[in-house]
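Complex shown without one protein chain; remaining protein chains in place.
What follows is subunit A.
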Amino acid sequence: MANNPTANPAAPGRDLKAAFKEAGFAAFVTLGLCIPIIAWGTRQNMDNVLVLDPRWDAVAWAVGIVFVGRFLVALRKQGRQEGKAALRILPHGTIAFFQRHSRVFSLFGLGFLATFPAIAIGLAGWGGALKWIDNFGVQILIYVMLGWGLNIVVGLAGLLDLGYVAFYAVGAYSYALLAKNFGLSFWLLLPLAGILAAFWGMLLGFPVLRLRGDYLAIVTLAFGEIIRLVLINWTEFSNGYAGISGIPRPTFFGIPFTAADDGFAAVFGLEFTPLYRTIFLYYLILCLALLTAFVTLRLRRLPVGRAWEALREDEIACRSLGINTTNTKLTAFSIGAMFGGFAGAFFSARQGFISPESFVFMESAVILAIVVLGGMGSLWGCAIAAIAMIGGTELLRELEWMKQIFGNDFDPTKYRMLIFGFAMVVIMIWKPRGLISTREPTAFLKEKKAISADMVQEGHG
């Protein structure tokens, strides 16, 4: 029978039994996973004895959800075999449409970013806007900038760097220590922090010149940990776990944001509110992020940027074309690190307090996730991924209303990692090469240029 498929054509109806079997298997696996993780809650009683609370109802819920979900997925998959087109979340060509009109959307995005503080104040009032500008605006933009910085190393040059947070830390500590101990100004230290981080990037670059892929990832991971451990243990230098507090805040070209008589509000004849500093910081990080994007876009069109991309594609071919791969890798590491350093200096100026806790591996992982989810090499993709990941985390704090459904013990932020994991699985299923995975060519023939200009005009009309 198996030798003769034509004699036994696929049944047109849905094979409920097969779907049932599949769902049953998935539910069984879930049950196996749930027993060590969910089935018993642990707590200590009055005598300090560990008590196990059985939570079989939660297990039943998890198994039930997986069973039903898998059953529906299996049924849909059978339906698809009948020749129906796969369901699409976005209609075909959506991303191509956005890419074609990217100039229009860029202008729109820039306009929104430039007016975001005004919009926030308009919608949330002077009191409520602080949270939106600081937690959403500044926080997301820091990660957008870090993502774009790492994008140079990972997305363009194809060098997997798991220790990017080290350069962030170098920038942050450079600013904190130099500003506190020598009283140098933020505007002097910002470039200096970038240069120091670039120097460390080059230092990391030398030993890993011959490494690629997994091996490179391990060494960079170790590098990130080394920096963090040095910061923890060299207490005379960095004050260890206690961190550095009282870091001088940036000034508006010499005018501090304080309630004092020579403060920003007094000088400009405004009523004092802490919001001014936040708005200033917002525009500062916006400018830094845009600088990163601008430099990346320009470099991609220059020989060095094209050499990065060629290096990502094929290192041996690069050598045979006479490209100096050593220099190419070192510039990628150092320029990527430089932007990490800028972001770090900004971070410590904004927080006023830094400790090694801020520079753990998890940060590197989040930044790398932003680059990978965005689609390696795409600035737009990075920005969207940063908004989704960082903004999404912040939004979870806003879900107070869910307490009315799930009771007062419910804390949505606790589910952050679960949602992250889920989102990543979903993206890797639907868009395995990242949100925006098509690479835009940086060089065109003359004819192509004319065509693309026409299309931009169409977009305007």
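Basically, contacts are C-beta pairs under 8 Å (C-beta built on N, C-alpha and C of every residue); 3 or more make two chains touch, one makes a residue touch a chain; residues count from 1.
Heads up, the rule we're going with is that contacts and distances are computed from a predicted model.
Its record in UniProt calls the unshown chain "Branched-chain amino acid transport system ATP-binding protein", which is the match among "Sarcosine oxidase subunit alpha", "RNA polymerase sigma factor", "Branched-chain amino acid transport system ATP-binding protein" or "Exonuclease". For the chain missing from the display, the contacting residue among A:Ala307, A:Ile335, A:Ala349 or A:Ala385 is A:Ala307, taking the whole complex into account.
In the complete complex, the hidden chain is touched by one of A:Thr94, A:Thr115, A:Asn233 or A:Thr442, namely A:Thr442. Of the listed residues A:Leu50, A:Ile316, A:Ile405 or A:Leu418, the one in contact with the hidden chain in the full complex is A:Ile316. Residues 303, 306-307, 309-310, 313-314, 316-325, 439, 441-445, 448 are the ones on subunit A that touch the missing chain.
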